[in-house]
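Once you've had a glance at the structure underneath, I'll fire off some questions.
Here the complex is missing one protein chain, while the rest keep their positions.
A, B and C label the chains in the order they appear, each numbered from 1.
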Amino acid sequence: MSETTTVTEPIVVEEGETRPGFAGQNVPRKEDKRLVQGEGVFFDDVKRHNMGYVHFVRSPYAHAKIRSVDVSKALEHPGVFGTMTGDEVALLTDPFFQISSPPGAHLKDFCLAVGKARFVGEPVAAVVASTREIARDASELVEVDYEPLPVISDAREALGEDAPVLHDDAGTNLTWEGVYEWGDLDQAFAEADRVVKISELHFDRFNSTPLECNGALVEFNRGTGQWTIITNNQFPGFAAIMMGPAMRVGLDKLRFVTQDIGGGFGNKITSHPQLVACCLLARKLKRPVQWTEWRTDFHLSMSHGNERWFQDTEVAVKEDGTLLGFRTTALDDAGAWLRYEPLGGVIWAQVTPGMYRWRHIRLDFKQVVTNKAPVSPNRGYSRMQHLWFTERIIDIVAHELGLDPVEVRKRNYIKAEEMPYETPNGCIYDSGDYSKMLDVALDLIGYDELDTKRVDAESRGKLLGLGIGSTLDSGTNNFGQSRLINPELQFSGNNEVATVKLDIFGEIVVTLGTTPQGQSHETTASQVVADILGCSIDDVNVRAGHDSYWNSHAGFSGTYASQFAVTGLGAVKGATDMLAGEMRKLASVVLGCAPEDIELADGQARMKANPEAALPFMALGAIINANNAGLPEDLDVTLNCRYVYRPPFDPPDVERKYGNLTLTYAAQIHVAVVEIDPETGVYEVVDYAAVDDCGKRINPQVVEGQVMGATAQALGAATHETFTYDEDGNLLTPNFYDYHVPHALDMPPIATGNIESPSPFTSMGTKGMGEGGGAGIHAVCAALQDALSSRGKPVVYDSCNPYHRVWELLSDPEASRQRVSVEAG
Amino acid sequence: MLLSEVGYARPATLEQALGVLAEHTGGRALAGGQTLINVMKARAASPDVLVDLSGIPELKGIELGPDGTLQLGPMTTYTELIASPEARARPILGEVCAQIADVQVRNRGTIGGNLCSSDPTNHLPPLMVAIGAELTITGADGERTVPAEEFFLGVYMTAAGPGELLTKITIPAGRSDGFASVPIGVDGTCIVNAAASANGEIRVALGCVGAVPELVKPASGEAEAVREAVRGSGIDPPGDVHASADYRRHLAEVVAIRAVEQASKRARE
Amino acid sequence: MEGNGAHRAVETSKTITVGVNGTTYEREVESRRLLVHLIRDDLDLTGTHVGCDTGNCGACSVILNGTLVKSCMLLAVQADGAEIETVEGLAEEEQLSSLQQAFSDHHALQCGYCTPGMLMSATALLRENSSPSDEEISKAIQGNICRCTGYWNIVKAIKAASGQEVSE
Partner (left out) sequence: MRVAGERAFTAPRKAVWRVLNDPASMAAMMPGVESFDVQDDRHWKANVKIPLGLGALGMTMDMEKIEEREPEFARLSIKGNGVGAILSMNTAFNLSEEGGGTKMDWEAEVRIAGPVGSMGQRVLQPIVNQQVQHVLAALEEQVNKAQDGGAPVAGA
């Protein structure tokens, strides 16, 4: 069972701090009432008259030339409305805009495979029919003539001299590379007493597998030339700028509508190719079409997390365990297409030093394409890989130098008094006290009784180990970091929009630009609004979901990258402050006093001096909307306030790869205890503690929920979840048969704790949070290494360690030890 | 997720069922469907006709004979077996069924379906082989009974051939049994499993190491004897994403020993 | 109960009658149609969800003739004559059941996609076991995957709905 410990820091009440009220309370979620009754509206719940069902014909080959696609038999099949092939797509659309600088920039990515298929499951053609079943029947009648080509199923082979090239347009599989160097490596290694070398570490391919897969219902309005896309894409702002140019239409022709989304975790950002295919089909067939992605389709083709190798790592360490710096090469496997990549090539840099004070860092980032599903953001996107790597360094160094991992961390953690802390690459860690968090975590796990627990486990024939994972969840991107990938890009900063209005009957209506997938935006937004307007959260109606027609969105609108608590609520607060000002102004005109004399409370605007003189919100709404004769001409009040929140960012220095890449840094410290059966390598996480610091918490229960959920995903990723391919490029874990996610009985007891270090950079002291699961992946890796240390000191080098990998470490520890060496500095 | 077109019949008697199967060579019996429907969703196999056996009373039920022999109707669900007082005569049956998948699957899935689907990772094929169950197959030309070790012919293939049905499972008396496995997560698919019986001679059946359960008969219940027997069995386990052939071979030894330990312990009680 | 009853005729489609949450529906369905698609697409009861294609996730769980089943591993024709309970039947009018309320009180849902299946599994459990332990609850929802909550709040909610004390 889970339990909670809270160590509340005195919250610095700053300018703009909301008054004590609903914020900080566990108010019940507004979303729940519909969801527990099965009355949520997910994309697949929406139906239209005469709609057709889309089924994609997918490549069974990982790499093959497409000689021909013959849809004639499919078209003759009863119930079939029509088809679409790559050849049509190549005529009707332009390739998707590429984020990458050359050679990645040269990729020609269409919504269906054109000329060549590059991974198993890649959509090659689409069929639309009157039922789901008939669409699939007909898809089997589409005759595709493939000429199989050699396959790259391991990124480390992608750069070989005789390696097949996936994209002739790029001419190489190395689609993006960048050298990042800060500080003085030579000096660091000269100062070092020890140099710990690690030949290779590997972060596995997996993703968060939201329970609802991707899909959309797409309608085309022939009169206006506009598409309505009812979907679960979680970043419509991005989808629109990818789709519009490709489809040769203005963005206003693409109306995105979402309500409830069955989980996203980043995996629903890159569905734009399939959405384009649906748009083309809806227009061609003159009817609404619905695409529902099934689980096996999702695993085969959508949004894997970045697989990454860290090669030839060298760490400069002092005798006492002080870390000076490291150099490494990160080889990143993007899969077959760059659908959001190569942004992963810079996103990691938000947390360059992890939680540690080392100043001298060099990382050579190489991203290659392979015959696997394209990667996309996945909860903890790109930082998770890098933070796992820095944590691995800590434990391997401690392991090899005979130091205590707890001590090494405490010695090297950035200190509370150093906050805000500028990292070697110019990121500003806003606040936090990592050592204290570690103490809370160790206390929760009963660190003092560790030795007793080991002995007890031994008596049961088990090997017990404890491991720590400390990570940062960097939230609110500065999109200017994309310029470190491609200086030509004209992106920087960030934004989110909210509109708050007071309606004719005094109803407060809040419209967000975000696309929540379980993050409780309707609830937390209402808490912020109610506190500012002095009313109850029940008086606040937050519209569910996102609709471009509401005009309450901007270029970066969506729900991704840990930012709602900052950008989303920042926009809500901004719009609500504007509305409050207008309400005061209007009331002051009516009551004949100065706006400063008006206070908003109990659902009224009233004179501070004389609360009897009060106007209920309904009166204010009615006056502006329906009874405005005689109001002063110059009264600038609409009671409908749209606010665009813009975090304070400058574009980074492209030359030095230097600048603040994210606004807030929530911290997580997780501790795992595992017990291994040495006879089999089978192990169990028997105890677990997760401590989180995301600054001011608007709704602690919601924050807690994010922590628990991220932890469960981490445990899955650490133990069983991996997208493994064979040498022919077949995915060996294409659905829940072989891709095992945690079920209820797999969950260890989890004790949670938190401290609150408000962010000095955000309007409410909040920080984005929710992507902190990475800590758990490392905690398990470290616990396994600790438990195995009595069995030949094997080194854990994979992020995912299913039983067979633990068995390999048990039966041949030397093989893993070959990867590390310690030399005098 | 979407099945190919298929015919469906729900006969009320065994005779009718055999009749339909005789008429439709591409037909297939549908028991609980917890394997078959999934295979059809993947279109990895597409029978022309499904003969739903759920309407046939004589295929259900559990009977305990005076000599302690159990007779299980193949359409008995895992849940029914777990709840059955008669089935406790052979405790291992309920214990193993309780480890299969989850409540929903146990509510629909049947003993006969588990055996006839003969998925190499299923729990019951090795169990039936170890405890010496006998399986009665009925076809157009009458009944025959085969020992479990002769029933399983391959992945999804059993001695119950086209036009035939498994109609009865006979379990001899005995209590000294064991079962051990290494699943992927709690109650997950087995990476390897083994069932053992120590009622008289020691019989161990290994699962997940080949297309069908591998029966080995160690000289004694001693760990070393069991290990030797498994090594001597010449199993050639498949390697997959969960276990290499070597790891599986090793696990087979471990779970065999553990299953025998459990069985022997009960024999001593 | 047996609807059109048992017979030996082989049909590729047939007219079936099912009762769902007390309402009787008659529909012609293809024999190959899964029960979950009858419920979602033909009867428009979209609270029952699909989260996988291998019968692992339990988002499609419903109670069929009193038994908890996954409606994606059952043909619609197999449900001919059956009484089915889905998530839409849990609340009385607009009044949430104590189980639904407990899910909200204990933040046992985030995206809400697995929730209908979870609620049906919990409903089935509580009918058989009025005060289940944590272990029994976990075993009862083992067939329902949740990717958001990490399960513990769901266990808490079910325990609370059974009237037992839960630690906060």
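Here is the rule we use: contacts are C-beta pairs under 8 Å (C-beta built on N, C-alpha and C of every residue); 3 or more make two chains touch, one makes a residue touch a chain.
This structure is a prediction, so every number in the text was calculated from the model and none was measured.
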item: Displayed chains contacted by the hidden chain, counting the whole assembly; value: A, B
item: Residue in contact with the excluded chain [from A:39, A:70 or A:140]; value: A:140
item: Contacting the left-out chain in the complete assembly, out of A:133, A:219, A:738 or A:771; value: A:738
item: Sole residue of B:189, B:233 or B:264 that reaches the chain not shown, by the stated touch rule; value: B:189
item: Missing-partner contacts on chain B, residue numbers; value: 4, 26, 28, 35-36, 39-40, 42-48, 116-121, 153-158, 189, 208, 210-211, 238-241
item: Footprint left on chain A by the chain that the document does not show; value: 60-61, 120, 140, 148, 296, 728, 730, 732, 734-735, 737-738
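Just so we're on the same page, only the chains that are shown with their structure count from here on.
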item: Distance from the mean Cα position of chain C to that of chain B, given in whole angstrom; value: 28
item: Interchain centroid distance [CA atoms averaged], chain A/chain B, Å; value: 43
item: Sequence positions of chain B contacting 2 or more other chains; value: 1-5, 42, 102, 186-187
item: Multi-partner residues of chain C (each touching 2 or more other chains); value: 30, 32-33, 50, 53-54, 139, 142-144
item: Residue numbers on chain B that touch chain A, as the complex places them; value: 1-5, 42-43, 102, 182, 184-189, 191, 240-244, 247, 250-251, 254
item: Residues on chain C engaged by chain A in the complex (per definition of touch); value: 30, 32-33, 37, 40-41, 44-54, 56-57, 59, 86-88, 90-91, 96, 100, 103-105, 107, 109-116, 119, 134, 137-139, 141-156, 167-168
item: Touching residues on chain B, where the partner in the complex is chain C; value: 1-12, 16-17, 19-20, 23-24, 33-34, 37-38, 40-42, 49-50, 52, 54-56, 79, 101-105, 107-108, 186-187
